[in-house]
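What follows is part of the complex, with its chains left where they were.
Residue numbering begins at 1 within each chain, and the chains themselves are lettered A, B and C in the order written.
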């Protein structure tokens, strides 16, 4: 097998290279030649091609994502901001929390079980690489129509994969989303969120500090996983018929990941680690170049020392391999022995593959021959940046003009009841316990709230009760009707869910799932959604700490609904005062907070009953959202609430049914005189929540709303039987 | 001095922290034991916690059974030391033949996590003496391979000798023969349980606190011993 | 009656964590010279009548698409006419 070395590259400038097959544009290839002052070796070409890919370089999104930094609200809670593996937030008492959501959409379409499983594995390693102990996961999912064959193919595997990996890893699943829409047929969305915690002093970064320190690769062995295109190069270097077959799919090993977590936490606790980085997309290429360019700037790697699962791998493939369950640590030579011992204790293989230096170059040798010699920054951080053209789609006007006004509305009591019964059975609104019962929500013993609550809540400090609350949301139909407002509505819904649980919203993560950035109309949706999210976060005072972008989500030229999934993290000083959605004693008062308007554009009613998508989404009023949040948090602190539940998909009626079912007792509801019953029940106006209080606390609630200017409407009381009565209209029995 | 209850950590154990917390809440001292270390550190009782030891690859509990610590556990158990195996721990006890039968794939073929109602059938074992006979409790159940099986003779013997410690109520979540959720050995010191009492020791994080008596039982039985 | 045995194995290039774990414990329990272990599934299907023609073809299809996952697994199908 012949190696393409730096030496050969220098004397063979004319040698033609398959840059196009590797997804590089001609000018990008030229740029690489200019950086190096020669043609790249095949290994260097492999590195640049993968690091400059959309997935790793964010070349199409960077210019828009910048706003998250530029418009970041003044805040002192952000300990580590965008740019690291995940942002870190100060929650007090010396505790720090890190969280991030990432996509694994395409792999989950190809092989649902393994794709979803490795999605969980990847985000967990991101959290670990900040020095945190992973504490919980969440899984926002999108599928085609519930009854579509494609959905039947991918859904069971995806759910089993998330459960199979997360359960075996010992991380509770505390929430997520399951949404069905035709636009996701053939392109399901599998987003995975992980949250972890650490003490401030334990925060670690992906930087190769300290000349002479060693680069240790540990965890699973390196195989030919996910090297896709590069085999083009590999086959070049093989004199014979080419390399042995490469895996089409990556298989996750949750057991190895569990050992990796325990081993990593031990070496971090023992202070044996100077810098640490997970191996995700682009594997060793990404880890070494990012570590080097964040650190002293130089690093040398002996690539032949990497422990392999498949001895036939070529150096290009080893550099690119995306084998799972691997981490990379920077270790002082005098700590190496102890580092190795701790890994051995957990039966985790580890090997020194390199050394930090101050040469300003990343050099890689293969059996004594120099195959890579590059400035690491040009690989990791100075990739191409594109100002992709975008424009508002001409069809937007027609779409927004096609309002819901002409849709036939139920008016009689019978029609309203029939509509409610049909709505609560709709795939998007019906109970998701058939999925969540496959997830362990108890492991680690700190889960305070999980599905079907508004937000997932975990206890961080068992002594003080300090905890965090998380929710992810996005209504893609709203985002389609108005991407700017849609992103803000996703933000406000997640914000509201966290506040409803009693926690103060602090920070935001996001996963921007869109179609092809090369389609100017999709790019416009992306630009609008990012702008909306950045503006919204500024107004709500919750900084974006990190996230992920997933482009090219489309079947043929039909893109998915723009789906900017927003995750909000809140802090609660004592989880004992959490607010659940379960209401209590008969006679307790039920109130609706916020204003209900006639807003049905993109609503579940229009979608489920009429299959209609048009008009404008509900109006965004973030100041109202913020005021509502204050009431929900203050009410929890003053223990005013028996229960609280945010109002979103399906409207107030849906919320009341969910609360009644959860509690197993009904209620008597009186439609406010000012409202049309249909609007009251099914409108999806933002900035609303249903709260339940003991009669004696009614006054305190009124005063609180008075102070914050949040509209308060009494709508009924908890009953002692299992009938949900809409006075003067109809009754539904929880039995049926 | 408070009694020492060992909690074994195998590679892939997940609920070891929870089991230790439960022991502390019940008033005992939790001592962590390592799978590779035969030394039981002078503990008075041992808990084999839930999880996926060795990934549950091959067969649940099959590989953990051969861990050095298990030789000591088996010896001490045969000498009467109280041992509780929860979920994966139950599977390990069966694989080590400290308990009869085996646990097989749920008949639903799905992992199932739910708050499960049980009836305590035996209040003379080291781990259930603090319950009232016939007491009904609700604690979390979470497993993919929790279907208890054994041949008819063994099942009849278990029933006859009152060695069925707990039975599922309302629904049989995993196809266990005769709704068996937990059993004990002849002596009553070794108990295997599929549901998770250690996840029901705080009202904040569990559906109930019905799990506590499992842990107070052993502490009392040790004092009285 | 006939018996059809279908063996399903992960493709050689696909990581097999279970096989790895088994190899590890075989070695720990004193078995020397273990170079590789793969863990697969075996289906034993008993049928009335003979297995040939369309029925055999259908079985092949089902083995390829239902019993195994063509993305990551290979399968082997043997027919054993009247076993016992």
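One rule holds in what follows: a residue touches a chain if its C-beta (ideal position, glycine included) is under 8 Å from a C-beta of that chain, and two chains touch if they have at least 3 such contacts.
Just so it is clear, the structure is predicted and the values come from calculations on it, not from any experiment.
Whole-complex chain count, expressed with the shown labels: A x1, B x1, C x2.
Just so it is clear, only the chains that are shown with their structure count from here on.
Rounded to a whole number, the gap between the C-alpha centres of subunit B and subunit C is 34 angstrom. Contacts with at least two other chains are made by residues 253, 255-256, 347 of subunit A. Among the residues of subunit C, those touching two or more other chains are numbered 17, 20-21, 24.
Of all residues in subunit C, those touching subunit A in their complex are 10-17, 20-21, 24, 69, 71-72. Residue ranges of subunit A in contact with subunit C, taken from their complex: 110-111, 114, 220, 223-225, 244-251, 253, 255-256, 309-310, 323, 347. Put simply, subunit B touches subunit A in their complex at residues 11-12, 14-15, 17-18, 21, 51-52, 54-57, 110-114, 140, 142, 144, 196, 198-199, 202, 204-206.
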